[in-house]
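Structure, as structure tokens:
Note that one protein chain of the assembly has been removed; the remaining protein chains are unaltered in position.
For chain A:
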Amino acid sequence: MPTPSNATDSIVATPPSHPSCPPDDDRSSWRTVDMETTPEHAIVTTTELLQQPTPPPSDAHTAGSTEIHPHGQPDGKQMDIDDEPAAVDMLSPVSAEADKQEESDLRGLSTTDMGSTSMGYDFSNVRLMPSSPSSFLRAGSKFHGTQQSERQVYDVQVEIKHVDMRESFLCGYLRIQGLTEDHPTLTTYFEGEIIGSKYTFLTRHEDWGSSDKVDLQHWAKFPAFRPFQKAARKGHFHIPQLAQRENIFMRWKEHFLVPDHRVRTINGASFEGFYYICFNQIQGTVSGIYFHAKSEKFQQLELTHVEDRGCFAAMEFR
């Protein structure tokens, strides 16, 4: 949700001077350095990445790659632009212990069919188990913070409602306060495109009003984007091991109002633009930049995770 739309025309972009995105604190410095060395590889091998997700690093238990490699290219390491230095010599919790046997039995049973005939033969029996990369990014997670325009700061709350990493998808509610006088609180439903496998850094929605240039301009405001800069431009892009990375990039697009989706317009506010989002999995922070052609440029969204101490409901679509 942008700031009131009448404020738009007065603003000229002040990007360079503006410290755009989240303060780049020390947490990521060594990682950034680390990643600086690899992006060249990433770019060189982008096309290969498309066909060949990284083979699982030494241990089969990490999330991700399960692809059969038709023409074996055993050296997955150089393509692996993963920023996890420990991944190689890591002890798998399974292999480390003596009760491995028990585990494998358990696995044999549970892969097959927990209650899988429960819907009969005519319908899908595959369960829609929630898949989310981070404890901060799952159904029920809440974030709190602000959206900042040139003149004003608005209180913003976000609640994630559903995450489906396989589909690079998430959705939730975005609540903004004090935007207009008639509506002290406005809540919208938004959907997120997670950039990595299904979506690239380039927005492929004509009706969203952005261009490749606008995309890159906005992404460039996130320091964490730097390693991907070159590759992102090419459009074809695939980030392997997405869930294991510190930063996850997304686009959040508001779609309709909650609770009543039939209210299409609100006086003094619109939700026609979208946010470029950089989510830090380790800190649980969300940084975003709002974009809409007719709104003030580079409005910043800064959210932090609301502590929940692991209290999630069990929710699984049937």
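In the analysis below, contacts are C-beta pairs under 8 Å (C-beta built on N, C-alpha and C of every residue); 3 or more make two chains touch, one makes a residue touch a chain; residues count from 1.
Just so it is clear, contacts and distances are computed from a predicted model.
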item: Name of the absent chain as recorded in UniProt (options "PTHB1 protein", "thiamine diphosphokinase", "Somatotropin" or "Armadillo-type protein"); value: "Armadillo-type protein"
item: Of A:R151, A:K213, A:H255 or A:K294, the residue in touch with the unshown chain; value: A:H255
item: Chain A, residues in touch with the chain not shown (by the definition above); value: 50-51, 53, 56, 59-68, 70, 84, 86-87, 90-94, 96-97, 99, 102-129, 131, 133-135, 142, 161-162, 165-169, 171, 189, 191, 196-198, 238, 240-246, 255-256, 258-259, 261-262, 281-282, 306-318
